[in-house]
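With one protein chain held back, the other chains of the complex are shown just where they sit.
The letters A and B name the chains in turn, as written, and every chain counts its residues from 1.
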Amino acid sequence: MPLLSDIAKLIGFPPPAGADIDITGLATLDEAQASELSFVGSEQYLPLLQNTKAAAVIVQKRVKLPNTWTRPALMVDDADLAIAKVLRLIAPPVPRPPLGIDQMARVETSATLGDGVSVGPFVYIGHRARIGNRVALHAGVYIGDDVVIGDDCELFPHVTLRERIVLGQRVIIHAGSVLGTDGFGYRWDGKQHQKIPQIGTVIVEDDVEIGSCVCIDRAKFSTTRIGRGTKIDNLVQIGHNVQVGPHCIIVGQAGLAGSSKLGAGVVLGGQTAVRDHISIGDGAMAAACSAIAEDVEAKQIVSGMPALPHRQSLREQAALRRLPDLVVQIRKLQDELDLLKGK
Amino acid sequence: MPLLSDIAKLIGFPPPAGADIDITGLATLDEAQASELSFVGSEQYLPLLQNTKAAAVIVQKRVKLPNTWTRPALMVDDADLAIAKVLRLIAPPVPRPPLGIDQMARVETSATLGDGVSVGPFVYIGHRARIGNRVALHAGVYIGDDVVIGDDCELFPHVTLRERIVLGQRVIIHAGSVLGTDGFGYRWDGKQHQKIPQIGTVIVEDDVEIGSCVCIDRAKFSTTRIGRGTKIDNLVQIGHNVQVGPHCIIVGQAGLAGSSKLGAGVVLGGQTAVRDHISIGDGAMAAACSAIAEDVEAKQIVSGMPALPHRQSLREQAALRRLPDLVVQIRKLQDELDLLKGK
Partner (left out) sequence: MPLLSDIAKLIGFPPPAGADIDITGLATLDEAQASELSFVGSEQYLPLLQNTKAAAVIVQKRVKLPNTWTRPALMVDDADLAIAKVLRLIAPPVPRPPLGIDQMARVETSATLGDGVSVGPFVYIGHRARIGNRVALHAGVYIGDDVVIGDDCELFPHVTLRERIVLGQRVIIHAGSVLGTDGFGYRWDGKQHQKIPQIGTVIVEDDVEIGSCVCIDRAKFSTTRIGRGTKIDNLVQIGHNVQVGPHCIIVGQAGLAGSSKLGAGVVLGGQTAVRDHISIGDGAMAAACSAIAEDVEAKQIVSGMPALPHRQSLREQAALRRLPDLVVQIRKLQDELDLLKGK
């Protein structure tokens, strides 16, 4: 447990008087216990100060605390950043299976495991799979034949990596996600949909984090690729041959159809849909629920269904709000004009 | 197997003549077997009566049966309610693992289990987990360290509860759902997205039912909460720190972004999206595919993308249906006006 003075030091504030107390956690003003730290990010939260039990608060500098507050207050330029730092300090370690291979795991003899690997119960590791150092495979993970996993990866329960998938280093995949399902490809032969074999693979580069119940399909051939440092939220669908650049953010329930391509640092809001074979340029952003049916230029912000440049989308939405009244106005215009003409 | 007379009694109708026959199931008119019961909810189904094999029918009172129908008919005020009652009577019990701990399960020694618990094969129960009485954990369920599960809960195959999750009593979670994944939170440090630790938890209150492949993320700190009696359909995404009130209905593929808040009895249609930090008041309803980007007042009905009060949304949609014709009309108006001005 850190002392309040440790925390003050961490976030660059001189330790206030009475800072040699243990801090057991971080919580909102209304939920904090007497040994916990809380925070005031804006003035709207000031009313909650009166009844909070928090031992101390982190306060955004522009917020003026009432005189009645007598417990320690750590003033910071960026409360969000300060909180992130505190969370990193006090976060409990994520429980992992013990080092070694659980007796209830099944590891094929041709698989190779690095040093310091943790393999939980009910884990399957296929033929010739290569698992890097310090990898943690939680209970029920499935690793197919010929999979390669880099150092320091962590796969949570029930993750499925089908055959030949490649993960870089420090990749995190949350529970229930599936990498390497056959891409969705068929040809109608006049009688039925003939399956087109999907012989490619998926490459996930270093420092990628993938949420729960995410599906990333193997390529028809070549690779479906997730660029380094990209973060993917839960329930996202990534079709075959998609190319996601580095450092992208893909929010929950977004769907990328086959062969779509994201540049570097692209941000896709929740439930965004991207049409197949579309390109989205570096640093572009799509608001939640956008349906992207055409290429998006670098740094462009789009929104709407279909997705348009955000400014245009806002103008159309504003006009649409007025449309029912316009209908009435046009009818009147017509009447007045008819009257004039009749003169 | 109940007698038809038992069923008549259950739904408050005097047993008709010939009601001492066994009823083996309930089915639609065209699928019912000779020992099954069927129903006529409205007049549109009367043509199917002629060929049904059903032993008897439940009939909505306002529907007039033809004279040719000579088998028993149970007339009721509310056919849906009557059917629900019959289903409760004839529903076969859901198969559960036998009482006790399967030899192929792994239960850490510090975990504690109540009376009458069923633990299937390939189940993992973590350190210090506390499992209430009569809990059923189907094959492949994962229970993390320090999880608390109340009495009479049932978790279907491959459910993952990460560390420190808390379930109340009588909670049902269907196959493949994941509770307690890290919330989706990062800070860009100029080079990469730095992960913000997510140290909170998830609390699921009594009588909640959660569908399949649902993702409920753990809070950044404090708790993500699902209020008592709330029902969640399949493939729903619930972000970190979301607060769902009691008795809500959240239909399939809806997504609630971080820190959004639902009051009591809120209904969200399928594929609804709720923006982060949005509040939705008690008893509000959102039509399917709504994209809720602003707070919604209690009892308001919203629809559309972006979501608007439903009446306004309908007006706009009606106007939009006329818009192509309006474009033409405005062009003509302009022409006529120009002509007039030219006079």
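One rule holds for everything that comes next: contacts are C-beta pairs under 8 Å (C-beta built on N, C-alpha and C of every residue); 3 or more make two chains touch, one makes a residue touch a chain.
Everything quoted here is computed from the prediction, not taken from an experiment.
Colleague: Identify the residue among A:P72, A:G126 or A:G150 that touches the chain left out of the display.
Modeller: Residue touching the absent chain, from the options given: A:G126.
Colleague: If I consider the whole complex, including the chain that's not displayed, which of A:G150, A:G239, A:G263 or A:P324 touches that chain?
Modeller: Result: among the candidates, A:G239 touches the missing chain.
Colleague: Would you mind spotting which of B:P2, B:G116 or B:P157 touches the chain that isn't drawn?
Modeller: Once the missing chain is taken into account, the touching residue is B:P157.
Colleague: Considering the whole complex, not just the chains shown, which residues of subunit A touch the missing one?
Modeller: Spelled out for subunit A, the touching residues are 104, 106, 122, 124, 126-127, 140, 142, 144-145, 158, 160, 162-163, 176, 178, 181-182, 184, 186-187, 192-199, 213, 215, 217, 220-223, 235, 237, 239, 253, 255, 257, 271, 273, 275, 291, 293, 305-306, 312, 315-316, 318-320, 322-323, 326, 329-330, 333, 336-337, 340.
Colleague: Can you name the residues of subunit B that touch the chain not displayed here?
Modeller: 25-28, 31, 80-81, 84, 87-88, 90-92, 94-95, 102, 104, 120-122, 138-140, 156-158, 174-176, 207, 209, 211-213, 229, 231, 233-235, 247, 249, 251-253, 270-271, 288-289, 305, 317, 320-321, 323-324, 326-327, 330, 333-334, 337, 340-341
In the analysis below, only the chains that are shown with their structure count from here on.
Colleague: Please report how many Å separate the Cα centroid of subunit A from that of subunit B, as a whole number.
Modeller: It comes to 25 Å between the two C-alpha centres.
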